[in-house]
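A single protein chain has been removed from this complex, and every other one stays in its place.
Per-chain numbering from 1; labels A, B, C and D assigned in written order.
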Amino acid sequence: MAVSTADHAAVADPGVALAAARARRAAGRVLVTLARSVAIFVPVFLVATFLTFALRALSGLSPASIQLGESATPDAVARIEHQWGLDRPFLAQYWSWFTDILHGQLGASWSNGTNIAELISNGLAISLSVVTLALIIGVVFGFGLGTLAAVRRTTWIDRAITGFLTVFSVMPPFVVGIVLVTVFAVGLGWLPAAGYVPASVGTWPWFTHILLPALALSLDPMADVARQLRSGLIASYQENYVTGAIVRGLSPRRIFFRHVLRNGVGPALSVLGWRFPTLIGGSVVTEWIFGLQGFGRFANDSAQAGDVPAVQGVLVVSIVLVVTFNLIVNIVLGRVTPASQRGV
Amino acid sequence: MVRRVLALPTGRLAVGILSLIVLLAILGPTLAPHNPLGTSALTLTGPSWEHWLGTDYLGRDVFSRLLAGSRTSVLGSVEVALIALTVGVVPGILSVYFGRVFEWLTLRIADTLIALPFLIYAVAVTALLGNGIPQAMFTVGVLVSPLFYRVARAATLAVARSQYVEAALISGASIGWIARRHVWGKVLPPVAVALAQTIGVGFVVVSSLSFLGIGVQPPAPTWGGLLASDLGYLSYQPWAPAVPALLIMATVWGSNLLADAIRDVSGEAGRALLHSRRARARRLDPAEPIPAGGVAP
Amino acid sequence: GSGSGAGAAAAAGGGGGGGKTATLKWASSFFPAHWDPVVGGSGAQFRILALPYAALTRTDAKGDAVPDLAQSWTYNSAGDEITFHLRPKLTFSDGTPVNAAAVKNAIDRAKSQKNSALFGDLTSIKSVTTSGDLDVVVHLTQVDHQIPLLLGERVLQIASPKAAADPAKLDQNPVGAGPFVVTQLIPGTKVLLKKNPNYWDAKNIHIDNVELVSAPDVSTVVSGLQTGVYNFADLAPSQAKAAKAAGLDVFVQPGFNASNISLNINKEPFNNPKVVDAVRYATNRQEFVDKLTFGYGKPTNQPFPPGYIAYDEKSANLYPYDPAKAKQLLEQAGFKPGQIKLDLVISKEDPAAEIVQSQLAAVGITITIKINKNWATPFFAKDLTLSLYGTTGRDSAAQTLTAHFGPDGPLNLSSPYEPDGFEAAIAKVRQTPLDAPDYPQILQAATRVGLQSKALVFTYSSPNLFVKNKAISALPANPAHIDWTGVTIGN
Amino acid sequence: MSADGRPVLEVADLEVHYGLRRRRRRVLQGVSLSVACGETVGVIGETGSGKSTFARAVLGLVRASGGRILIDGEDVSRYSPRQWRALRRRGVVQYVFQDPLRSLDPDLPIEESLIEPLLVQGVGRKEAIERGRAYLARVRLDSELFGRLPGELSGGQRQRVAVARALVTEPALIILDEPVSALDSANRVGILEILKELRDAGVALIFISHDLGSVAGVADRVAVLYQGEFVEVGDARAVISAPRHPYARLLVGSAPTLRSAAASRAERDALRALLHA
Partner (left out) sequence: MTRTRSNATVTATVPAARPADPPAAHSPAVDVPAVDPPAVGSGDPPAAQAAVLAVRDVRIRDDVNDREIVHGVSFELRPGRAVGIVGESGSGKTLTCRAILGILPAHFAVAGGSIEIAGRDIARLTTPQWTDLRGSTISAVFQDPASYLNPSLKVGVQIAEVIQVKSGLRRRDARRRALELLTAVHLRDPELVYDQYTYELSGGMLQRVLIATAIAADPQVLIADEATTALDVTVQAEILDLLADLRERRGLALVVVSHDLAVVAQVCDEVLVMRAGEVVEHGATADVLYHPRHEYTRLLIAEHEQYGLDRYLADTDTDTGAGGGGEQRKELDGVR
């Protein structure tokens, strides 16, 4: 008895040590991914912010035309521009803008003088709710459909799914939005047609309010994920290791979930990283339709109003969002397919 | 490649749809029965013999406007795709061969452009720098170019590291030779896929911009613009958006189908697919698409 | 499951009938960017700012000035000094008393604050003094009997001087003495207000809460009302049919909106009066009304709709639609058809531009529509040759006229040009008390002179359209103003 | 032996590293070899000992980190890509890749891959096809296979295509990396006979193989590579029949023959022990 426990301990110990080593290696990998992504992030951020800032100089817009309305005489314009410091040299303006950004200051809106960071954070909760839900819907259904199509490929199921996906993905989001409102809100009365209720008021109202916009937004990523997954899976089915797994007598299900999916999911996941900016962009349209006062609506309103600092703020925030999201995707990707860490 | 695409029913369908659209783009403006800009007192009428698709809010013939708008619309999204193509593919391929500095720079630029949500950026740029389809197209084109950059680069990388390129190198082949003979064939299908996709994206983006009131240059008609303005008069003509929407969808659908078909027939997998189709046609017993293992090896 | 979503929506939208809290849910396309009335200026947002702010005067259904914070006013005999007598014991929502000092502060601020959008409207005012706690004496630069109309809701909403000590803060936290008090404000998107119990006319305000949000796309506004997300909204004329079909009330708020084609006679080809006349004859006003307002608007060739006190019937047919004559005039001016090519610069997409384009094309003038976000800068710098403008009008007709026809009028694209005799005619208007029997004639005479201006071709007057849930009772028909006095929200 | 003494290839003190910084590992060290015209040198050795790396270094596909390589008298160790291209285009060296599947463009019919070296040299297409077919016939490949993609051939068929491609430019030096591993003995003999003919025609060959019989039959000299070093270089028959270095002995001892099985595990373990000692 005693011997056997001792034995057991002796066996267990190296196991624990090994597990620890494994955990350390995994953590190391995450750190490396992180470091690499940050190394990418910094130049991206620099270039993107510069581009963003250059927009104002190129646009020649000024806060005066927004603020002054009918009293926008040239004198008044000059006065306002001076007040905003727009008569300083370009690089000096960029520098102070950039240092402000580093401090989390996005400046004040031209149209209402409010702190842009505050305005954006107001809208962000809404947009992120919608975008996240859209992403979840898109990913869940995209994975389901893509998988089904790949497994049943070249059958009518595959063709039906691919057809369905293309039809849905090619509908402009605003058409989808209006159709959804007409059917589910006005027609069936199941869901509210517009507006937003914060989750603090109640999870269910919150959910019902964001469901339609999220649906409208989810079709595109759904189609894309499904399509990528389908071709990824098909490609991965052609690999020898699948033959190997068949020969070892693993069930088709198991082969699919453990072997094919793992290797075929890469492109679909990296597409997700890509999709995020598109979704954020898409929220411009959906929020405009669904009367949501989110980030996209803010972006559109500011752009339409010619509120350059607000637009710059929007771009900076979206860059940060996208980069963060990509970081997450990269880490997930790294965990799912360690082989992808080689080379590139 | 063309023949292989045409061998697929979906390929034929895609090519059929797209040729119709191209025909429309070429002939559309001359086919228009009415002056697409000519207003009349008959506004927002339903379909009639005189106006097949009714008239719009200014009393213009919708059918004529659709026809007249086809060229601008198609050219617009083709322009997006071509801009993205040139801006993306060339540096994508060169990044593999032009040394580390170039590689690093282009990679960072591509990362940057990816990070910019392009609809927001397109809204920003066109709103701030002036309205007009060309600006919108250019912006969108540049912003989606990383897709091409990545696709081209990945394909080129895979080829560049392959032994058959080394084999060609050992025979004294120049970079140009290798690009023509080995790289091009591998890069082309994914680029074609990306191109077809981008044409679709172009359409959707332009119509979204029009919907937001950006990028339209009245009174010149575009499908996206028509769609967007029709949505404002739903109570008068609830069916009106269907027509431009269908045209847009058909085009995008056609390009996506084409993209899928190209993907399906390119490379080894494509040849295998064609073989199995031929084989199935020969085989008498029809049902046995999946080998006994339950999954295709 | 499925029902509860609708239930939530309905509960949110019901607005509390049956004696519970009455909530106004207003989706506005003109959500104010600024809540400091001095900065906000006199554009369309004043209707919303009128929720938290009150002014010295307001207008009644006839467009006459009636008491608001001031219970009465008196002119001196020369007519260059007016004294407003305030209601006693009123306070702003921060507790500061509404007194003469507060009014003086408001006027001074409007005249001198750096980012004031109002100083152009107040050129008649020389200075303000207080006389006792409740009397405000306004000293004028000229005899001007328009002041009670001028210092109404439109131009002089009065903010608490204490809050206004920090204008930037006021801009996001309005403090006034109006019928409602702002409880929460999310800039650019949403504002919540509750009834102000200390409003002087609080007994006639039957709305407990207001939720004001920025409206979604026109095509979904109606469905928002239908599903109870809103119960009141601005309405695009094209949606009126849908709104009616959905069982909603569509009502036309009387107003004095008027749209025009602005010409710059300092530039080619409008320095040739024949070309200007050609444009005048080429304009078919009825087409604008039919295609843009869906029958809700009226054609007008003056800066206000027909029926308005300043509307000059005698000038109604000044330049009737006559394309043949227009062509002839162009020919006389030496222009062949298609020879004139012009850019029509506008700030955003507008079907009106397409109509102008097609009408001018019919007489041989080729127009290219240019949409320019930066439009305001060249327009107010008078650099454009051809543009469009629509004004919401002013309570004071004299103000409307000077804005369009005066040499420094912001809407006069041909500054410093003015029609002959306009200045004298306007001065006469100002010198005439509003209740003088010949005031309308004098005013219309000024309009007549103004209409000689070659810088403006008026086209049509579009109405202010609103849509509301039937539970909301009818609104008072005060021109251009939205007045919630007496309005109830029931079942 | 037909070696005329003039070296086509001279490798002195070759050193090759793989990887960067922390992952940097030495794969070859102090490798020296000289191959004369008409001489065949066999290279045998353990998996992963660096045989392919040696070949790739000689061909300029990996950069040597030390030592000198002279091809046809030219020092190529510091050649620029342009110089390499000029040298290669002359068709002086050719290489048969170890993995024929990956060294043939999967999208090109094998005939196209085959004539590529000729086309690069500027030979007209028609002539190139003619010459290419002659070589395909020479490696006994059925003419109906010419239009197939590499993926549609059996292992041995692919390998013969790869060999034919190396021969088609008639180079002075050919490095063959496992050219017969996937071939049946009849086809193997065919290839080996071709190699012998080439050798007799004055072509220098480096023949890398696991098949000791083939090496012994074709090579004049044999080099035994073990952990990145040549541990034994000498006359082919002598090395095969009487290996001296423990590894060489292990290698020869491990090979079964038709008539006798390989050495028993115990014997091999003994040799291994000797090796690690």
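Just so we're on the same page, contacts are C-beta pairs under 8 Å (C-beta built on N, C-alpha and C of every residue); 3 or more make two chains touch, one makes a residue touch a chain.
Note that the structure is a prediction, hence the values are computed from the model and not measured.
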item	value
Of A:Ile246, A:Leu292, A:Ala310 or A:Val329, the residue in touch with the unshown chain	A:Ile246
Touch with the omitted chain, as defined above, among D:Ala64, D:Ile115 or D:Leu183	D:Leu183
Chain not shown, touching residues in subunit A	14, 18, 22, 239-241, 243-252, 254, 258-259, 262-263, 336-340, 342
Interface with the unshown chain - residue positions in subunit D	44-48, 153-157, 159-160, 178, 181-189, 192, 210-214, 216-218, 237, 240-244, 249-268
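Just so it is clear, only the chains that are shown with their structure count from here on.
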item	value
Comparison of B-D and A-B by number of C-beta pairs in contact, larger one	A-B
Inter-centroid spacing, subunit B versus subunit A (mean Cα positions, whole Å)	23
Where subunit C and subunit D are represented by their mean Cα positions, the distance between them in whole Å	90
Touching two or more other chains - residues of subunit B	127-128, 213, 231, 234
Where subunit A touches two or more other chains, by residue	59, 61, 174, 178, 288, 304, 306
Interchain pairs in contact, sorted by label	A-B, A-C, B-C, B-D
Residues on subunit A engaged by subunit C in the complex (per definition of touch)	59-62, 64-74, 77, 79-80, 83, 109, 111-114, 118-119, 122-123, 174, 177-178, 181-182, 185-186, 188-195, 197, 202, 204-205, 208, 288-293, 297-298, 301, 304-306
Subunit A contact footprint on subunit C (complex, rising order)	2, 4-6, 8-9, 12, 27, 33-34, 39, 41-43, 114-120, 168, 171-172, 186-190, 213-217, 219-220, 223-224, 226-230, 348, 373-377, 380-381, 403, 410-411
Partner subunit B, residues of subunit A touching it in the complex	40, 43-44, 47-48, 51, 55-56, 58-59, 61, 151, 153-155, 162, 166-167, 169-175, 178, 227, 231, 234-235, 237-238, 242-243, 246, 251-252, 255-256, 260, 274, 277-278, 280-282, 284-285, 288, 296, 299-300, 303-304, 306, 308, 311, 314-315, 318-319, 322-323, 326, 344
